[in-house]
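One chain of protein is taken out of this complex; the other chains stay put.
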Amino acid sequence: MAPDATPDEPETGAGAPVAPRIVPVTTTLGPLRPTATSGQPADAFVEYCLRLADDRLVLGHRLSEWCGHAPILEEDIALANIALDLIGQAEAFFSVAAEAEGRGRTPDDFAYFRDDVAFRNAMLCELPNGDFGVTIARQFLWTALQVPFTKALSAASHAQLAGAAAKAHKEHVYHLRHAADWVLKLGDGTPESHARVQAALDGLWPYTDELFYADGVDAAVAALVGAPVVTALREDWARTVEAVLRQATLSVPVADWTPAGGRLGRHTEHLGHMLAEMQSLARAHPGAQW
Amino acid sequence: MDAPAAPADSQWPLWEVFTQEAQGAPHEHAGSVHAVDAEQALQNARDVFGRRGKVISLWVVPTEAIVASAPSDAGPFFDPGAEKAYRHPYFYKVPKGIRVY
Partner (left out) sequence: MYGANVETAADRKAPAPVEDPALLAEFQARIDRGESIEPKDWMPARYRRQLVRMMSQHAHSEIVGMLPEGNWITRAPNLRRKMALIAKVQDEAGHGHYIYCGTETLGVSRDELVDDLLAGRAKYSQIFNYPTLTWADIGVIGWFVDGAAIVNQTVLAKASYGPYARAMIRICKEENFHKRQGFEICAVLSQGTDAQREMLQDAVNRWWWPSLMMFGPSDTDSPNSRDLLAWRIKRFTNDELRQRFVNLTVPQAQAIGVRLPDPDLRYDADTQNWVFGEIDWAEFWAVVNGNGPCNRERLAARNKAHADGAWVRQAATAYAAKRAGAPRDGGSTAAA
């Protein structure tokens, strides 16, 4: 164990020959509380990057599950493109984290040799694909935030982080166009599609609250490199989402509960299964090259 | 909601896709996509024909909007053009040693 690792951190290396995790995040049971970093800005910076990367890896993985099973051939191609963009973005943000961490971990170590409790993605990203309406609603709700978020992040003073964000921003603008077009078509399509996508939105809506979770990590990184704090973008997001839903003849759901915890490693049960599949081969052959 | 009952299932209408690969280059026919409207045709064309990064501009046209000459038109349409030598610069003689644009 690295000397600065918190002792109550779950062991997640699964025997893999990687450096131990040093991200000092509280994962003890009990009421959710903001992430306690060691107080070192570098730790907060790594944590911030992992939140960005994990959202993208997990959601990209979910989208890749559609490959070969989409409603029409053109959509197989479209969803695969978005999945590739997101996984590519994840790799870029993992690289930024790895360099800042300076412990020799690679993007693959982050992706394949952490357990679910070490993942920092919002739970919205890990929820199962459901029907096409759920997948599109999830994509739309998440991407509507990423467009303004990556734009703001691309002005950060950390060149590598800002560069990755600028590239991601262009991709997200297209992703939003794709998702919003589908929300329109499903919302204002047939009675069945309207009902399905409304149900999808209703089910996913509570999970959007977590997208605006911010804690000391965000404050520290905002101070360090001028990165955006996500809470400031909530109105922007709501305007985008509500405008599209209105045009799609859909109603804006009301959240009657606000699950949270993904940013602190406390996820739904779905993530563990997803990672068990994703990481199975890599972990079955520790040290192997592929 | 007053949406009509679900229409028949289909693979959607065809659109022809034209791609431009460099500034100033012509748009050339690349192939087709299926889509229900222009926005979707553009998006599908982007994903099908633009995912390797060479394309800088796209046109999409409903396939049914394209009017083509018939093979039987080829003679009357195009053969006469081949016989008008005076439309080509080589038809005209220029004294040696003089450059004429």
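The letters A and B name the chains in turn, as written, and every chain counts its residues from 1.
By our rule, a contact is a pair of C-beta atoms (placed from the backbone, for glycine too) under 8 Å apart; a residue touches a chain by one contact, two chains touch by 3 or more.
Just so it is clear, the structure is predicted and the values come from calculations on it, not from any experiment.
Enquirer: Tell me which of A:P107, A:P148 or A:P228 is the one touching the absent chain.
Expert: A:P107
Enquirer: Touching the hidden chain in the full complex, which residues of subunit B are there? Just list them.
Expert: Residues touching the hidden chain, for subunit B, are 3-4, 6-12, 14, 18, 27, 31-34, 36-40, 42, 48, 51-52, 59, 61, 68, 70-71.
Enquirer: What does the interface between subunit A and the hidden chain look like in terms of residue numbers?
Expert: Against the missing chain, subunit A presents residues 61, 64-65, 67-77, 80-81, 83-84, 87-88, 90-91, 107-108, 111-112, 131-133, 184-186, 188-190, 192-193, 196, 277-278, 280-282, 285, 287-290.
What we mean here is this: only the chains that are shown with their structure count from here on.
Enquirer: Averaging over Cα atoms per chain, report the distance between subunit A and subunit B in Å.
Expert: Centre-to-centre distance between subunit A and subunit B: 41 Å.
Enquirer: Taking the touch rule as given, give the residues of subunit A at its contact with subunit B in the complex, in rising order.
Expert: By the definition above, subunit A touches subunit B via 72-74, 77-78, 81, 174, 177-178, 181, 185, 188-192, 194, 249.
Enquirer: Where on subunit B is subunit A touching in the complex?
Expert: Residue list for subunit B touching subunit A: 1, 3-7, 11-12, 33-36, 39-40, 43-44, 46-48, 51.
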